[in-house]
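With one protein chain removed, the remaining protein chains of the complex are shown where they sit.
Up next is subunit A:
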Amino acid sequence: MQHYSGFGLVKHALSYHENWQRAWRNPTPKKKYDIVIVGGGGHGLATAYYLAKEHGITNVAVVEKGWLGGGNTARNTTIVRSNYLWDEAAWLYEHAMKLWEGLSQDLNYNVMYSQRGVMNLGHTLQDMRDIHRRVNANRLNGIDGEVLDVNQIQEIVPIMDLSRNTRYPVLGASWQPRGGVARHDAVAWGFARGADSRGVDMLQQTEVTGIRKNGNKVVGVETNRGFIAADTVGVVTAGNSGVLANMAGFKLPVESHPLQALVSEPMKPILDTVVMSNKVHGYVSQSDKGDLVIGAGIDGYNGYGQRGSYSTIEHTLQAIVEMFPIFSRVRMNRQWGGIVDTCPDACPIISATPVGGLFFNCGWGTGGFKATPGSGNVFAATLAAGKAHPLAAPFSIDRFISGKLIDEHGAAGVAH
């Protein structure tokens, strides 16, 4: 693998940047792998990377029906935070946060993780009680968090309308300074490059059409490029998890919904943090390119269409303009939808399944991006050992039978 550095940039400038090595190969599928990962998004690529790096398992294929990082990895609003209420979720997301903090160095790829802080606004007394509770829970778990009053918010975000005569006046906020945003594509590309250099095969435009079983044990996957054998298969297919589960012959406690986001025209720097509001239901940050990155809630109906309804966009922009009247004349550049796999308790599933050797990592719903490195890290450990990593164990599919749910709707169910 060619090492990226400032010196390398200068060196390649001398040859007009025409001799850069390809970031990853485009190999022909082998007949058999030790582990096949279905889904070449951020989570799947991170899984492959940590399998190779931390567990020395390199006879691995990532099978992707489109191109690497072309699904939700390319469609999210890139927010990273770990201020979750319950211990299990907080530990998992904090695990990811710690990996984020060293990720660019680890991957030798600039993922542009910018810890500009994440602010969650409270608009009602109950919001504020929940915020106090959540911040206290975070601090007990060693996760940074503060409760801000209106004056402190105004200092950080001068352009926000914090007057008392708005429809939903802001009463305070939780603040996680270590949170922020990252460059979504770079995360996928960095993991792909790191995994590829250790021998993992990235099989793009290879669609899984079936999961072959022998009795109740997985033996491989059928694809449009033929059968690929593997004793262990990890499925990381986000919105299409239900489709894959159907191929394997069981149901998941997951429903797929469209989730939309939009970006504005690029502007000069005006917002240097991430502002989220569950109550008025919108969140916004400004990318390094200068465009406002805006997101909101899912469409209520099941959908795989990668687009959403106009009423949801309208609702989102109402919320943004409510918080930032200064943005009322900003023109929107693009709008798109991704398909999120939502769980009843707004927490993911990282789990063995009724089929032996077949593991699922899904159900991240509206907030999977922030967990990308952590998700891959614990799922790699789970695949390597054949049993759940301690951080992943509470997220077993069995919790929907036992009733031991991890109810993160307060911290996670709405805004991500």
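Quick notes on this one:
Basically, a contact is a pair of C-beta atoms (placed from the backbone, for glycine too) under 8 Å apart; a residue touches a chain by one contact, two chains touch by 3 or more; residues count from 1.
What we mean here is this: contacts and distances are computed from a predicted model.
The chain that is not shown carries the UniProt protein name "Sarcosine oxidase subunit delta family protein", picked from "Multidrug ABC transporter ATPase", "Spermidine/putrescine transport system permease protein PotC", "Acyl carrier protein" or "Sarcosine oxidase subunit delta family protein". Interface note: of A:27, A:177 or A:253, the residue touching the hidden chain in the full complex is A:253.
For subunit A, the residues touching the absent chain in the complete assembly are 240, 242-243, 246, 251-256, 300-305, 309-311, 344, 400-403.
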